[in-house]
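Quick notes on the structure that follows.
Every protein chain but one is kept in place in this view of the complex.
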Amino acid sequence: MDAKQFLGQLIDVPGVSGYEDKVSKLIMDAFEPYCDEVYRDTFYNVYGKKLGNKSGHGPKVMLAAHLDEIGLMVKDIDDKGFISFTNIGGVDQRILLSQEVYIHGKEKLFGVIGAKPPHLQERKEAQKAVPMKDLAIDVGLPAGKVKELVSIGDLITFKSPLVELEGSNVCGKSIDDRAGVVVLYETMKELQKLVFSGEVYFVATAQEEVGTRGAIISTYKINPDIGIAIDVTHGDTPDASKNDTHSMDKGPTIGVGPNMHPKLTKKLMDVAKENGIGYQVEVAPGLTGTDARSMQVSREGVPTVLIELPLRYMHTTVETLNMENVKKAAKLIALFIASMEEGWEECLTY
Amino acid sequence: MRELVKKLTSIYGPAGNEELVSQAIREEIESYVDEIEIDVMGNLIAHKKGSGKGKRIMLAAHMDQIGFMVTHIDDKGFLRFSNLGGISVPYSINRRVMFKNGLAGVIGYETEIDSWKDITLSKMYIDIGVSSKEEAEKLVKIGDVAVYHPLFSESNGKYISGAMDDRAGCALLVQTIKNIKSTPHDLYFVFTVQEELGLRGARTAAYALEPDIGIAVDVTATGDTPKCRPMAVSLGKGPAIKIKDASVLAHPLVKDLMISTAEKYDIPYQLEILEYGGTDSGAIHLSRGGVPSGVLSIPCRYVHSDSETIDASDLENGVKLLTKILEENIEF
Partner (left out) sequence: MSDLLKRLTEARGVSGNEDEVRQLIIEEVTPLADEVHVDRMGSVIAYKKGTRSNKKVMLCAHMDEVGFIITRIDDNGMLKFATVGSIDPRILPSKRVRIGEKAIPGVLGIKAIHLQEPAERERAVKVDQMYIDIGAKNKEEAKKLVKLGDYAVFDSECLYFGDNKVKSKALDDRVGCLTLIEALKDRYPFDLYACFTVQEEVGLRGAKVAGYSIQPDMALVVEGTTCSDVPGVEPHKYSTRMGEGPAISIADLASYSNKKMVSLLIECAKNANIPYQIKESISGGNDAGEIQRAGEGAMTAVVSVPCRYIHSPSSVADLKDINNTIKLVQEFLKGCEAL
């Protein structure tokens, strides 16, 4: 299936941090045809292992893109059947008013996060964001029925299927980082056309949104020579500083800073230049907010590089992505892996 | 269990200084376990062998309590301090504290400050009743640590004391050790150190033990006092099975195991969501290649004050529940 199709499927399947069962199964099925081995661990990290197709001592490379999404969780159910909730991961509370959601209880229920009508608001009320603790989900059922079907701790996801915008742009929820998982998928397809030695582990990591926890666990298990983290970064919008955002049309970004290995990063940029793949540079002065932060310091250390897709409106239900960047990132990574010839260990030195 | 809780909560044991607590717990459990060792961090690890056909399970309750470390002695003998763990300003003003040797002190603050909102820990001090630096130096030195002065009360089935966090958890584990009749699992009861400083003891203990499953036992907050932060946990409604806090998302397999065991044996329980805070399972679950972990929580009002309050029945039901969990086979 093509990249856009896969992304559309992925974002519709629930997989809030810690509860990635369903989405991990979908990903395992997709990876099957392109990997030598596909499995997942008890934390729902999905691993697709691909062996090299030429002899040699190529590196053990681990790619990581996270499969979990931010979401909400049922905190309590009141006597009228209204559901109060808490967030899992960094949900911006300002996007919640009037959102449409699904509650994954004994049945999947549709609900809305209600908003007080303007007619009933006090003068200055409208100037402040409504705090999450004052919001509630209305599932349109009597309290007794709600309490039968829904329990404290049930997960809540947003309803926001993929929509196509102009150009190659698409919009939906959880593109952070399901688009990264699509990059993994496209990369394994690209790698079929190339020659490489060593082993590649395509890992869809769990619980990134609550502290890169899946990456800590999976990197320890694999103990790779090289790490490649794939995530999203901020696309440019009129209200954000140019310092912190990137163009949607100039390619994926390559991370530079203490969290990324300098020689390995330079090699990645060389591969991009040699193959005419446009990219942008993202400078990170400290730890990045991605799996790279944990991969780099696993066990005896893993030289790591970071590739990100510019994404507008991150952590909302209208995250916007240019699909062209998915293809570019996949091509770049596949070529990078194939470029690890004899003496690749040199790029890991200082 | 009243006497056990009273005893454990009164022992001096701030983070980094858990020796006396460790000794007392060791005496309680020695004859009930197969092996005891203390690791380099000071964690007390008690091993109870199973029949050999089960899982390798790490239980954890932390021995340390929050405290006040003396950082400076001024000319008049007043002691400036820094916090060890989550010390809150309002919970400390004018409280009574105690040093290891029993020396009592009172926490004061620079009363020229007009608004309570402007008081910070660095504007507070401990008064040990001396009038000069020399006198003070005969009694304390920099690095000495004080804790809330212990005082245990019982009222209507509630136990009240400082250090319920987490001596109540320690008591729960101690009683469980004494109650378990037989188990298929290899059990490691770890009484950890320095949890209040960032789950430090649990990290090294979990790495060394390589367990299949981790269960921490700690206190959690409640949502049953006037105009409090909403939370669906109350005193007296049973031990709480944690769904999440800031340090861990309880593994669904462990959480479901705890729930199904409680239902099977008709043990009352509650489901807990804590929107902040952490427990030893936060460190255990990320050890090596991951350890599915959960937390058994003891509902507690006024956490990190000198009058933490728990319900005796919650504690006893917690012992029942944990004992049943550890005595039975685990399928996953």
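Miscellaneous remarks
We call the chains A and B, going by the order they appear; numbering starts again at 1 in every chain.
By definition in this document, contacts are C-beta pairs under 8 Å (C-beta built on N, C-alpha and C of every residue); 3 or more make two chains touch, one makes a residue touch a chain.
Not measured: the values here are computed from a predicted model.
Checked against the full complex, the one of A:98, A:127 or A:243 touching the unshown chain is A:243.
Here the missing chain is touched by one residue of B:65, B:161 or B:194, and it is B:194.
The omitted chain makes contact with just one of the residues B:20, B:113 or B:142: B:142. Only one residue in the set B:49, B:72 or B:138 touches the chain that does not appear here, and it is B:72.
Seen across the whole complex, the unshown chain contacts chain B at 15-16, 39-41, 69, 71-72, 74, 80, 82-84, 122, 141-143, 194, 197, 200, 203-204, 207-208.
Hidden from this view is one chain, which touches chain A at 241-243, 256-259, 262, 281, 283, 285-287, 296-297, 299-303, 348-350.
Everything that follows uses one rule, which is that only the chains that are shown with their structure count from here on.
Computed centre separation for the pair chain A/chain B is 36 angstrom, with centres defined by C-alpha atoms. Chain A makes touch with chain B in their complex at residues 17-19, 21, 41-43, 73, 75-76, 84, 86, 88, 133, 151-153, 207, 210, 213, 216-218, 220-221.
Residues of chain B touching chain A in their complex: 229-232, 243-244, 249, 251-253, 255, 271, 273, 275, 285-286, 288-290, 292.
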